[in-house]
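This is the structure I want to talk about, given as structure tokens.
Coming up: subunit A.
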Amino acid sequence: MALATRTERPPSLIGTVWHSTVGKKAVMAVTGLIMLAYLVAHMMGNLKVFFGAGEFNHYGHWIRTVGEPFLHREWFLWAARVALSASVVLHGVAAFQLSRLDRAARPEKYRRKRHRASYATRTMRWGGVILALFIVWHILDLTTLTVNPNAQQGRPYENLVASFDRPAVTAFYIVAMLALGLHIRHGFWSAAQTLGANSARRDRALKFVANALAALLTCGFLAPPLGVLTGVVS
Partner candidate 1 sequence: MTEYAHYGVGAPVIDAKAPDGPIAERWDRRRFDAKLVNPANRRKHTVIVVGTGLAGGAAGATLAEQGYHVVQFCYQDSPRRAHSIAAQGGINAAKNYRNDGDSIHRLFYDTVKGGDFRARESNVHRLAQVSVEIIDQCVAQGVPFAREYGGLLDTRSFGGVQVSRTFYARGQTGQQLLLGAYQALTRQIAAGSVEMHPRTEMLDLIVIDGRARGIVARDLVTGEVSSYFADAVVLASGGYGNVFYLSTNAKNSNATAAWRAHRRGAYFANPCFTQIHPTCIPRSGDHQSKLTLMSESLRNDGRIWVPKAKGDTRPAARIPEDERDYYLERIYPAFGNLVPRDIASRAAKNVCDEGRGVGPGGQGVYLDFADAIARMGRKAVEEKYGNLFEMYERITAENPYEVPMRIYPAIHYTMGGLWVDYDLQTTVPGLFAIGEANFSDHGANRLGASALMQGLADGYFVLPATINDYLARHPHEPVDPGHPAVTEAVTDVTTRLRRLLDNDGDRTPDSFHRELGELLWDECGMARTDSGLRKALGRIPSLREEFWRRIKVPGTGEQLNQSLEKANRIVDYLELAELMCLDALHRTESCGGHFREESATPEGEAARKDEEFSYAAAWEFTGTGTAPVLHKEDLHFEYVHPTQRSYA
Partner candidate 2 sequence: MNLTLRIWRQTGPDSAGAMTTYEVTGISPDMSFLEMLDHLNEELILAGDEPVAFDHDCREGICGACGMVINGQAHGPERTTTCQLHMRHFEDGDTVDVEPWRASAFPVVKDLVVDRSAFDRIIGAGGYVSVPTGAAPDAHATPVPKPVADLAFEHAECIGCGACVAACPNGSAMLFTSAKVVHLNVLPQGAPERESRVLDMVGAMDDQSFGGCTNTGECATACPKGIPLSSIATMNREYLRATLKGGARR
């Protein structure tokens, strides 16, 4: 009798994580937090728009030269872009797969449903879709400049002002930022819960931080377009 060959390999760490709902949520939490950290930096950068074209454009230039001379020009920027793209994709794919599972798990609705969960909680999916669409537009508008009316490389200040001179764009931007605020409000606390950082004692503090972050980021991101709209930035 031949010896049975052991064909089953122990499942890999990544495989285990990705194939369980809890693991996949953890992927969403980690990628969400990466994006959140990025957004904080992004928002602070954006606020430089209030200090004039010179400072804002200088900041735009600096991003490309971070780490020089150790790093080559734009290496840092591309590393960040890759990490963020991966985060967006993983976050989105995981969300999509989990949503499909969730819907399949509750095919029939109740005739009368009383919601106890908050609005932010119930709008995570549609909010996420709006944000995904926004990200695509946002890159086309202010990174690749494909749809930007000004479209001058190296002149982010002028590009931004030109973009927000279109009321429809500003409106879409505002909607997306409100969605972002709601998404963060539930998302940050949810990430803490998913990563096991929450506890009965920390719950209130975490919810407070989530609300504060949501408010801060929403206001911070809404300031530049409102500045353009009111003529403070031109």
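Basically, a residue touches a chain if its C-beta (ideal position, glycine included) is under 8 Å from a C-beta of that chain, and two chains touch if they have at least 3 such contacts; residues count from 1.
How were these picked? Simply put, all candidates are chains of the complex that A comes from, given by their letters.
All figures in this text were calculated on a predicted structure; none of them were measured in a lab.
Engineer: Going by the contact definition at the top, pick out the neighbour of subunit A in this complex from 1 or 2.
Structural biologist: Candidate in contact with subunit A: 2, the rest do not touch it.
Engineer: Considering only the defined contacts, which subunit A positions touch candidate 2 in the complex?
Structural biologist: Of all residues in subunit A, those touching candidate 2 are 10-11, 13, 16-17, 19-26, 98, 101-117, 121-122, 124, 186, 189-190, 192-200, 203.
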